[in-house]
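And now, subunit A:
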Amino acid sequence: MNWEVSTMQSKRSFFNRTLFRKNLTRFWPLWGIVSAVGSLMPLYVLLELLNGGGGNVTQVQFTELLYTVAAMAVPAVSCAYAILCAMLVWSYLYSPRSVGLMHTLPVDRTCLFVTSVLSGLAMMLIPYAVVGALTCLIALVFGFFDFTAACFTVLAVVLMTVTFFGLATFCAMLTGNVFALPVLYLLVNFLAPLLEALVVTLSSQFLLGFTGSSQGIFDFLAPIFGIYENISLEYVPTRGPAEACYLVGFGTLFLYFLAGLALLGLGYLLYRRRPSESAGDVAAFRGLRPVFRWGLALLSALTLGYLLYELFCTPFQWGCYANPAFMAVCMAITGLLGWYAASMFLEKSLRVFKGSLKSAVVVCVVMAALCFAISADLFGIEDRVPALEDIQAVSIADMDLRATYFTEDDREMVERIVSLHRALLADKEGLRREAYGDYHCLLLTYTLKNGTALSRVYRFSVQEDRLDDPASWSAQVAALYRDPALAVSQVTIPDNGTITSIFAYDFVNGYGEELLESSEAQSSSAKVLYDAILQDAREGNIPGPPVFPGDGEYPYDVRFEIEYRTVEERGGYQHHYDAIQLYPSMEHTIGTLLDLELVTEARVELWNQALVEQYGEDALG
Partner candidate 1 sequence: MLTLNYRDSEPIYGQIKNGLKKLIVTGALAPGEKLPSVRSMAASLAINPNTIQRAYTELESDGFIHSIPGKGSFAGRRQDEADQDALRLEALLEKLRELVAELRYLNVTTAELMAVVEGGLNQ
Partner candidate 2 sequence: MIEVKNAVKTFEGFRALDGADITVPDGGVYGLVGPNGAGKSTVIRHITGIYRPDSGEVLVEGEPVYENPAQKALLAAIPDDWYYFQSATVADMMRFYRGFYPAFDTARYERFKEVFAIPEKAVIRRLSKGMQKQAAFWLTMCCRPRYLILDEPVDGLDPVMRRQVWSIMMSDVAEHGTTVLVSSHNLRELEDVCDHVGIMNKGKVLIERSLNDLQENIVKLQAVWKPGEAPVLPKELEVLHISHVGRVYTYIVRGKAAEVTARLEPCGPLMLEALPLSLEEIFIYELGGEHYAVKEIIL
């Protein structure tokens, strides 16, 4: 054969069939096994149909099945599967031998990139195609196939596939090491919420009142979180047997798809500039090395630093808040550890300490500065108390006291709670000095009109000597807890609610005995009982949470469960449930129980006796 003919390269090719075929045949175990495992689902459906009779499945049920899989399974499966496909398809970049072969072949990187991406996407979609085809076939045979549902499901699958594969490819281009790739992918997938969680946890060790629960503002940067939060099924009508089912959230899916495409584009640009000699290195580009070092140092400081502090420094801390200086030292040490570990990975050697003194100092200073910055409350988190006009509702909870809500209609209570909050903040030093063994753990949760929520938790013991100063938080707590308004709020159901049932259980004999089971039919007795409880609440017969240890009265082991429902905006009902304990002081309730002949005097005597047995003579006081 004359080689002069061969040099007539007429057009530039962007795709190489041989490589594409080779990728698919070489990696068939992966997509083969996933297809086989996925096929179990339609197989199961088929068996169920053959057993239970195939005529009973409706199109809507089929739609629901497809959409449920799309909304629940596909995001997680795609996320995990994408990295596996990427690891295989880009594996040639991670060993010098294979890089050598691929880049000696007469193809340019554009062609290699396009072919590899298409190979990867094909590998990702084959199992879905197999499972989908089987499912649709079964549906066609048994007569419940819905073409629209199938189309939308395919669309959702494709969008999510591109999203995650794009992300995986982008990660693949950043590193040269096949083991670093899945770690990087995992990190990038959860980086935003992870960092937020770490910073919040650390902050909660320093900031008075900070609960350490993440807000989830940055969750959208984690595709998995963003997708799961925004994708759902909607039924028409909302209650009762569904006539139609829709998959909601395509907007989100489309946005993530665009992000995936952008990442693919970025990956392509990176690939063009990527030096072949980076095969085997953790960082494929020189500029990424400091990113890796600082990244690992930061993560190490935020996680291990905190751990180190917990292990060694907590005995020395004053109060239940961390000592910034000690924490800074822990963070500096662990940050340095992370830095050197990163250096070892990058240099592929254990000898990285020479000449690193300057960097070591910088790392320590930065980590310490970060620690102090967090502890310094630069954003004024500690002192944040919402303005009264912004508050839609506020709830307080404290040990025995279940979360009790007050909405803005109950202006007085809201004001009192805010005032208590401010009073607590006025005495920061005092609160900080408290050690473990605080009696109270007050959780305040504000729901603001703009939809956000603000939570604070304060631990304290009420100080007896401050009770006569009405401005002090001790006095305010005492006043609040002894206020019948709390009990009233617990008992009262909202205006738009209707009581559906009241149950009463008597546990005194050791087993639950139903005293009253009421449904709508017997609502009159239920209503009377409810009113009696409410009256007891108003009159202050239901004790509030104890202010001092040893306070408080003892309840009978008798419980009321009030179930009521409210009508929701989107239609449908929301069911709620309140539990009220019966106290000896609730004279109206006991009286009503006797009047309605639900209990006898003898039984009440039993209750009293049980109380005395358990708690002593004072219990009845």
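Rule of thumb we're sticking to: contacts are C-beta pairs under 8 Å (C-beta built on N, C-alpha and C of every residue); 3 or more make two chains touch, one makes a residue touch a chain; residues count from 1.
Criterion applied: all candidates are chains of the complex that A comes from, given by their letters.
In this text, all values refer to a predicted model and were calculated from it rather than measured experimentally.
**Student:** Okay, in this complex, which of 1 or 2 is up against subunit A?
**Tutor:** Spelled out: of the options 1 or 2, subunit A touches 2.
**Student:** Show which residues of subunit A lie in contact with candidate 2 when the two form their complex.
**Tutor:** Subunit A residues touching candidate 2: 1, 3, 5-7, 9, 12, 16-19, 21-22, 26, 95, 97-101, 103-109, 111, 275-277.
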